[in-house]
Every structure is written in structure tokens, then in C-alpha cells.
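A single protein chain has been removed from this complex, and every other one stays in its place.
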Amino acid sequence: MKDKIRVTVWNEYRHEKLNEEIAKIYPEGMHNAIAKHLGVEADIEVRTATLDEPEHGLTDDVLAATDVLIWWGHMAHLEVEDDIVTKVQFRVLEGMGLVVLHSAHLSKVFRTLMGTSCMLKWREIAEKERLWVVEPGHPIADGVPEYIEIPHAEMYGERFDIPQPDTTVFISWFQGGEVFRSGCCFHRGSGKIFYFRPGHETYPIYHQPEVLNVITNAVRWAAPVDGPEVTWDNVQPLEDIQE
Amino acid sequence: MKDKIRVTVWNEYRHEKLNEEIAKIYPEGMHNAIAKHLGVEADIEVRTATLDEPEHGLTDDVLAATDVLIWWGHMAHLEVEDDIVTKVQFRVLEGMGLVVLHSAHLSKVFRTLMGTSCMLKWREIAEKERLWVVEPGHPIADGVPEYIEIPHAEMYGERFDIPQPDTTVFISWFQGGEVFRSGCCFHRGSGKIFYFRPGHETYPIYHQPEVLNVITNAVRWAAPVDGPEVTWDNVQPLEDIQE
Amino acid sequence: MKDKIRVTVWNEYRHEKLNEEIAKIYPEGMHNAIAKHLGVEADIEVRTATLDEPEHGLTDDVLAATDVLIWWGHMAHLEVEDDIVTKVQFRVLEGMGLVVLHSAHLSKVFRTLMGTSCMLKWREIAEKERLWVVEPGHPIADGVPEYIEIPHAEMYGERFDIPQPDTTVFISWFQGGEVFRSGCCFHRGSGKIFYFRPGHETYPIYHQPEVLNVITNAVRWAAPVDGPEVTWDNVQPLEDIQE
Partner (left out) sequence: MKDKIRVTVWNEYRHEKLNEEIAKIYPEGMHNAIAKHLGVEADIEVRTATLDEPEHGLTDDVLAATDVLIWWGHMAHLEVEDDIVTKVQFRVLEGMGLVVLHSAHLSKVFRTLMGTSCMLKWREIAEKERLWVVEPGHPIADGVPEYIEIPHAEMYGERFDIPQPDTTVFISWFQGGEVFRSGCCFHRGSGKIFYFRPGHETYPIYHQPEVLNVITNAVRWAAPVDGPEVTWDNVQPLEDIQE
């Protein structure tokens, strides 16, 4: 039997503690809303970690026991310690999957792995968003209709300063006039990264089944494979070389 | 329980009947060597089809019941009927996976789906080949070492006239001085295509476990997902438009 | 001094002859509107060709003397002879640039080179379109603002059934709720292809300076380079091989 995918849902977990309206939507934090959803899947086991735990909850043991890390952050990106960022980066390069949600586009972890500013346009007037599937044969589109509609969303607009994704699965339409690459796959090292736009602390987006389904799909896609253990450095020739 | 992946292994099946040496290597044809290997997997069920069967063994019923089609051809590409080629092309666009092996780079099916000539350099002196993994986190690299060595292979060399692959998993080194993109992933329509270079009628390459393992991985990667049923043509606006 | 880029603007040229309203917008046909614009550039020389000329105006001599072919078609795709389609396909693979405009997404030439159905959603209610630049460092974005607005356009919506472009330069937003990959770059053989969405017979889109500027940029990007003359077939080893 195949081993379960070990997921750690990481959340900054500040908005939910500071704002009563947000706490009503996510009484146990966004991480627990997502973890609860994933926890019912037979092939997934979940834990959570948050910014204010020691080492942000991401000790060496936790990272070593994580197959896919989900990351949500917004107001406290700069409080994430640089050495934790480096550890996460290298775990991804070793093979750990990473699912980056919404405002985590500006997290140190994502910016470091992309090498770009990851800036974008934004607006918060609770407008309508539609995420159109542009790669219908991709495993992250499993069980997804032609588009997912989110009735009230924060807008994110292009130009989104990321490297061209290896595969773009979703492109969003916003009522106010913008578009956005909303579901972006990247190979980095032996790891896989999925950026997924939806989600905001003031809307109940992580209670919407279509959005949660995409997160489940992304976890399965990003899970490590048993690929080659890559070696580096000075190597002997495989062939005889006669000069 | 998830349904099994229904694989059809298609073989031109001429060399094995015409040449005694080749018949010794593949007494029941290359298709059966591959089918036997796949048949032991719990999540796969296999059938075969060959050129000389009616409709080349690819009736509408067979195609409709095929999740992933594996294709081997060499000396009789032109005998494949155009209407069968069109049916295979549209089944791929609908979601069927396609694994294209070795000399099938010049099959009508592959050329039609690529839109290019699919020409390459070649040489047959039984030289050494090494397939290096360049995307170690890809599911097709599962269980693969840093490189696969094939002791005696026909050489295929760049320039390989294909569209840039969505992902290149393997690049081959050849003893005589050439390189080749040997494992190439393409999304086309709702389907996925994997071109895999190894295999030749005069070498026992489809008995080599590393090569067979890649074919198994490719079948799982190329299997259809339950993505959106795409609709085309004239559509009503989703939004009210006031001029 | 560098040679001029020799452009042939091909137009089906039927709508303009059949419909008085369209004739008012393009009295000499869309091809001449585009050709006039390109003709003022010091590094470009232009000719035109149309469906109803012998060999559709695309004789061997014309094709051999064309560096970049611009293609517009809509109502008469099926009248384009298959042997001309094949000639155009192979000229592209040899290095000729191809700029495919608007409804030419369903031209035989484009479908053959893409290998997919090239289908899409559409609607004609003169709605607003915005083409957002998503790759601002690309030469086709030269002189382009953050977005190009087209006040009245036919809508084209995803899923657009094309292979993933090598580079996506523009993504469109439509008032009615859809998005579309509107500026798509493809390498095919030694040639380069740019699909550009804007343009419709009933709107004066090929008089809009931002749209014409993109076509000029595309011509320069798609112009052939003096790359290697690729050889195919059986080749001698470059290295001594001792077994």
C-alpha cells in the first residue's frame, strides 16, 4: 500500500485572532478549515503549523516529515525568520511539494523560490471572480467545471511578476476589468510548487467546495515522487577518453 | 475504488513476422512484451491491437474503451488509414493518453498531433545510449536512477523537429557524438502525450526493466483526468452588458 | 545593410466584397489596410495575396520570397486547397514566420501546424475587450501600454484548444465574463508563429494604432534568422566507437 501524503498546513494566523468578523468566518483559523477538509481524504494525513509557534512550527523534524506544505500569510511576511525560509526553500528543492495560497504571493518563501518580485495589482471591493480552466487535462483540473465562480473576492491583476509557469491551469476574470494567472505550476529542484490565487481572510472562500477540491488536487500533484537522488560536484568520466 | 486504467498497446507488428532474429527477441511481438509487463500492475488493464487487424484493431468501441494508447510503428506508417489517424487524434484531444515509442516519431498519428515533420538524425551501429533525467520531480521519473544506460541502441540525434515539449524529462547521450530529447511531455486538447525514444526491433530494449518502468509511469501520467467538459461555439454573456 | 523583411498579407477577401457595411470600413480589404500600415516601415516590404487569385496568390515563387506571412480568413477556410496548406506548413518549418489573425484560428494552416482543434467560445455583441500584457520584456510588447482596450469586439473565450504557447504575451478580458490567451508565440520547425486575436470584419480594429503596432512587432519577431541548415537522416558517427 502506498504511504499517505503528509501535509502541513502553515498559517500566519493573525487576522483571525485580531478581527472579530474574520474570526466568525474561520473560528479556528484558515489552516484548520483547510486541514479539516484534507483530513477526510484516505490518502492524506494533515498537521498544522503557525507563525507564533517556536520556529514557526517548522522544526527540522516537522519539515522532514512533510511531503506537501501549504502556505498562507499576509500581514506578517517579514516576521518569518530567514533561516526558516532557507530551510523551506531547500526542502522544496529536495522534493517537498509547496502550495502557495493567495496573499502568500508576497511571502519570503515564494519570492525566494521564484527569484522575482511577485508583485501584482489588487483591489478589495468584494467583486466577482471567475477562474477559467485553460489546461483541462491537468490533474489539478480534476472534478473542476469549466470555471469556478467566486461571488466576492479581492481582485489580483496582471502584470503578476512571476516566471512563466511550467503550466498555467487557471486564468481569472474579474468584474472590474482585470485578468490574472490564478493557478500556476512550477518545478523547482526535485519539488513542485502550485500557486493558487483564491482566498482572503474576509471572505469564506476556504469553505467553498470547488476551491477546496482544487487544493486537494494540488496536494496530490505536488506530492514527491521517488525520483533519482541527484548527485553533484566532481565526477569521474563514464567513458574512456583517449586523446 | 478508482477504476483501472485501460491501456491498448498498438503495434505495427511486421518486423517480428518478417525477420527471424527479431522474432527471437519478441516471439509474440513487441506489443505483447509491453502488455505482459503492464498487465501485472493492479491499477492497469491491457489489450493489444495491430495494423493488420480490421480497422487496425482500433474500432470505435476499442478507442472509446481506451484510456491510454501506446503506439509502435516503423516500416508501415503509410499503411495506417487516414480516418483512423483522425479518430485517434480526436480521442487524444478528448482526453485519451498517448505514449509514442521510438520510431513512431514518424507515425501519422504523432506528426498530425505535433504539426511538425518530427524528423531527426539516426544511425544504427549498436552504440551506447544514456538517458539522463533532467526533471527529477516529474512522476515519469519515479523509480528512475540518475540515468538509464542502454548498451546497444539505434542513435537518434537532434535537431528533433518537434514543438518545444511542455516538460522534457530525459535527454539522451550517444557514444557517437549526439544528444536527443528522449522523454517529452505534451498536453494536447484534454489529452496528454509522452514521446519516449528507447526501443528498436533488433535490440531487447522492451525487456529492460528501467525502460519498462518508464512506460508504466508514462501510462499513469497520461491517464485521463475528470476535468471540465469543454463547450465551444456561440455562448451567452455571463454578465449583464449595458452600453 | 540588413535585407528588408518581405511580408505577404494574405486575406480571404470575401466579407469586404459581399457586405456593404464591411466595405465601408475596409474599402480595399483588410489585407490592404494592414499592408499600408506595414509598408511605411523602412525595414519591411509588403505584398498581398487573396483566396480568389490563382493558387490563392501563394505560388511557389511568392512563398519562396516571403519571410513572414500574415493570414486572415473566416467564412471560406474550407476553400483553401490542401496542397497550398501543406506548402505553407513546410515553408514555416523551413523558417518562414506566420502571423495568424483573429478568425484564422480555424484556418487549415493554423490547425495543421497546431495539431489541435483550435476551437473556442465566441459571441458577437460588440462588447469591450482589454488585452493585458503578461510578458512585458517580450519584443512583441514593444511600445505597448499595460493593456490595449478595444471598445467593440467579438468575444473569444477559453478554453482555446491550442498547445500551450512557448510564450503568452497577451491575455484578454471581456466585458461579458470571459478570458482568452490573445497573443501566443510558438516555435515550429525553424519558423515562428504568432497568433493575435483582435480583428473582425465588422469593427475597424485594423485601423487602431495599438493593434497595428503589435502586428508590426510580430512581423519583426517572426522574421527568419540565419540559423543552422538542419540535416536529417542517416549520419556517420562523429566519434570513433570501439566496442
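Just so it is clear, A, B and C label the chains in written order, and each chain counts residues from 1 on its own.
In the analysis below, a contact is a pair of C-beta atoms (placed from the backbone, for glycine too) under 8 Å apart; a residue touches a chain by one contact, two chains touch by 3 or more.
All figures in this text were calculated on a predicted structure; none of them were measured in a lab.
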{"item": "Which residue of B:G39, B:G143, B:G177 or B:P204 touches the chain not shown here", "value": "B:G177"}
{"item": "Touching the absent chain when the full complex is considered, from A:K4, A:K36, A:K87 or A:H187", "value": "A:H187"}
{"item": "Of C:V133, C:I171 or C:C184, the one touching the omitted chain in the full complex", "value": "C:V133"}
{"item": "Touch list for chain C against the chain that is not drawn", "value": "95, 130, 133, 135-139, 141-146, 166-167, 175, 187, 189-192, 224-231, 238-239"}
{"item": "Interface residues of chain A (partner: the chain not displayed)", "value": "89-90, 93, 112-117, 119-123, 125-127, 155, 157, 159, 161, 163-164, 166, 175-178, 186-189, 228, 230-239, 241, 243"}
{"item": "Absent chain, residues of chain B that touch it", "value": "130, 132-136, 146, 157-160, 164, 167-168, 171-174, 177-179, 181"}
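Operating definition for what follows: only the chains that are shown with their structure count from here on.
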{"item": "Minimum number of chain-to-chain contact steps, chain B to chain C", "value": "1"}
{"item": "For chain A placed onto chain C, the superposition rotation in degrees, Cα atoms, nearest 5", "value": "180"}
{"item": "Proportion of interface numbers common to chain A and chain B (over half same, under half different)", "value": "same"}
{"item": "Chain A and chain B, separation of their C-alpha mean positions in angstrom", "value": "32"}
{"item": "Junction residues of chain B, two or more chains touched", "value": "166, 175, 187, 189, 228, 230-231, 238-239"}
